[in-house]
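Dropping the structure in here first, questions after.
Every protein chain but one is kept in place in this view of the complex.
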Amino acid sequence: MVNLNVNIAGLKLKNPVTTASGTFGFGEEFEDFIDLNKLGGIFVKGLTLYNREGNDYPRMAETPSGMLNAVGLQNKGIDYFINTIYPKIKKWDTQIFPNINGSVVEDYIAVAEKLNDVEGIEGLELNISCPNVKEGGMAFGVSCPSAIAVTKAVREVYDKTIIVKLSPNVTDITEIAKGVEGAGADGVSLINTLLGMAIDANTRKPILSTITGGLSGPAIKPVAIRMVWQVYNAVKIPIVGIGGIMNATDAIEFMLAGSTAIQVGTANFIDPQISVKIVDGLEDYCTQNRITEISDLIGGMIS
Amino acid sequence: MVNLNVNIAGLKLKNPVTTASGTFGFGEEFEDFIDLNKLGGIFVKGLTLYNREGNDYPRMAETPSGMLNAVGLQNKGIDYFINTIYPKIKKWDTQIFPNINGSVVEDYIAVAEKLNDVEGIEGLELNISCPNVKEGGMAFGVSCPSAIAVTKAVREVYDKTIIVKLSPNVTDITEIAKGVEGAGADGVSLINTLLGMAIDANTRKPILSTITGGLSGPAIKPVAIRMVWQVYNAVKIPIVGIGGIMNATDAIEFMLAGSTAIQVGTANFIDPQISVKIVDGLEDYCTQNRITEISDLIGGMIS
Amino acid sequence: MKRIQDFNVISYTWLNDDNYIITLGSETDIECVEPGNFAEIKVPNSPDVFLRRPISILDVDHQNNTIKFYIKAIGKGTRQLGNLDINSSLNIVYPLGNSFSVIKKKRALIVGGGSGIAPFILLASKLKDENTEVTFLIGGRTSGDVFLTDEFGRYGEVLVTTEDGSLGEKGMVTQHSVFSRTMDFDLIYTCGPDPMMKAVANIASEKGIDCEASLENMMACGIGACLCCVTPTIRGNECVCTEGPVFNSKDLVW
Partner (left out) sequence: MKRIQDFNVISYTWLNDDNYIITLGSETDIECVEPGNFAEIKVPNSPDVFLRRPISILDVDHQNNTIKFYIKAIGKGTRQLGNLDINSSLNIVYPLGNSFSVIKKKRALIVGGGSGIAPFILLASKLKDENTEVTFLIGGRTSGDVFLTDEFGRYGEVLVTTEDGSLGEKGMVTQHSVFSRTMDFDLIYTCGPDPMMKAVANIASEKGIDCEASLENMMACGIGACLCCVTPTIRGNECVCTEGPVFNSKDLVW
């Protein structure tokens, strides 16, 4: 028997496998393919205070072992989520984490305040790393003072678990991680997408309407694992590892590097059942390696 | 007839296709496969003042659409290059660019001084972005003041073309690019490898002896193109674009984003003839698109 | 219900160098498919192709558990899909997207070009079941670009235009004489290159006829999870993979 439970600052996940914001809709989209009760958690699509139309199309480009996206936080606003979507998805026996975004600190505060009162939602992901919006977004996550400021502001109004999602587009991610730890974050999730770009040599135009976009998928895995390992050695709060996880072996690597839990992102597009397959794969790995507590793997790299 | 010539701060290349430092040895290794006279230039293996043994093995890990390396600037020192290697390779009708490295500014100065007197070598690549050495290396390239300091110091002793090779592991590459431009660089080359890491889930050990290493190959292409485009919009000096170029189409994309010339790196391992195939491919593209001067493509993205 | 299912390649029919029909079989039942639905196909053995590829469902045979796609090889994925070994396995997610309205006992015009003709076999057969009379108008650059006319002929009159006049009337589809006749169609369906669909939608709107267009877009997930495939509509950005691919042309902002 393997105990797959992990613990993010007191918040228990039945297993380390969650799904990444923006790649799993609100979970419903996957109902036909998997039993959502089997997931450790779901980080839902990025939310903002008000309705957002997102960016113009084209929003997507395929790249070697990855993709660029420029969705730009299209969503119907936090109230719609709380009143219309959450009631439909709360039936699942898994942790639902809203991913919150803002152009200014006040937006984050307003969204967090509203979520604080929602029963059943035990934590949120504070996204300070979206590369696809003109205002706010990644700007918060690439400067230490602003990352600290927004974390502090949300901490003041939100009583439950705060996971701050970090941007990889920085010189030293440990500095930002330490900053948000000091500002009251209960955990950090990393990495968001790398800022990238694609050009069509035939039309000579950028492929994305926004010119640059966010790179995800296995292409970024080595960068993500490096950053998880660096942050693991710099902070005490738990880490949710993200970036190109395609199978259970990848998930194990992220845990060994220091992740308490992991998020499956782009892989959901290639195999809508992959998240649950990874849960099963983790259990198999533990059984084969006679590991009874999966949490023993966290930061377990032998170096 | 297509004119493939390009010009880096007065230094003429017969075509934009050069090979990336550390991926093409000193050129000789490819003599059996291609006619080296067909290349625009060769950026030779990273050189230091004295002999360096480099890092322990394993130094390499395959990753999705890419690889990690941790060579660590193994080389026999600048004197050996000047006295023993250069005399053998100078026969080729192509530009040879030494790639120079140091742990402290004085090392760079000493190496540059020695190269200043070598007839036939018209320029050097100042590497301030090697992620695989403990001292110096990338440290110079991730801080603006130190990037400026080393560029200024080398500028003072070196009369010919200086191309500064930038690190992508920074929050804002344009800041560094502008800094080295102001410090006297004639051009910039980018990107060097992204800092990455790989773990073996079976042994639970890092794959590289140095734990982290440099990520190269098509996986990093979207990041590289984005940075070339950002730097193109920030500086006036020419850019040598690098990162995951596998074919002529990729090279065109880099030129459209703002590269005057390009370097082919990891692709040389997969096809030792690829550099020359890219020269031919560029010519074909120009012919098909009725472009008579390839330099018209530089920064030619329509946005 | 949407499903992920393994199939085997049963056969290819090559229509010319670039256009083919691939028939896949499965051990298990095939889901019910509506006309206009598509599938997300995983391209096997292709180092360059990372994401699935959206392809309309041409036809299904529930008796023999087979499904067919009509594919035009335009890039690495569609080329590789035409190059698989017979019996090799292929994974598809389907049926995806909404579908064309199937009108009863009316008259319909179906206008298609290129790989846009794929959804119209299923559509025509449903329309026939509902006693709707169908006229097809198929366009191509030359006679070599016009496919499936025999199949369409089983369901109604088939009109053709080619830009070089090598088959049917000369010109673009929208220049076809059918549009100068009394246009007593109740609904126009269109699928093909964007400019063609726009032109058809314009004529439809001029004549006051409803028009349904099936759009393409760059897709990552195909199931409404990523919001990559939006198209602007009068209601805001909507996903082609879930709110589409079929849109009433009145709703589109293009």
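The chains carry the letters A, B and C, assigned in the order they are written, with residues numbered from 1 in each.
The rule is simple: a residue touches a chain if its C-beta (ideal position, glycine included) is under 8 Å from a C-beta of that chain, and two chains touch if they have at least 3 such contacts.
Computed from a predicted structure; not experimentally measured.
Across the complete structure, the visible chains that the omitted chain touches are B, C. Residue B:61 is the one among B:61, B:239 or B:278 that touches the chain missing from this view. For subunit B, the residues touching the chain absent from view are 22-25, 29-30, 32-33, 45, 53-54, 56-67, 69, 71, 74, 217, 266, 268-273. Taking the whole complex into account, subunit C touches the unshown chain at residues 45-47, 49-50, 85.
Throughout what follows, only the chains that are shown with their structure count from here on.
When every pair of chains is scored by its C-beta contact pairs, the maximum goes to A-B. Taking the mean Cα position of each chain as its centre, B sits at the greatest distance from subunit C.
Centre-to-centre separation between subunit A and subunit B, using Cα means, comes to 34 Å. Subunit B and subunit C have Cα centroids lying 47 Å from one another. In subunit B, no residue reaches two or more other chains under the touch definition. Residue positions of subunit C in touch with at least two other chains are not found.
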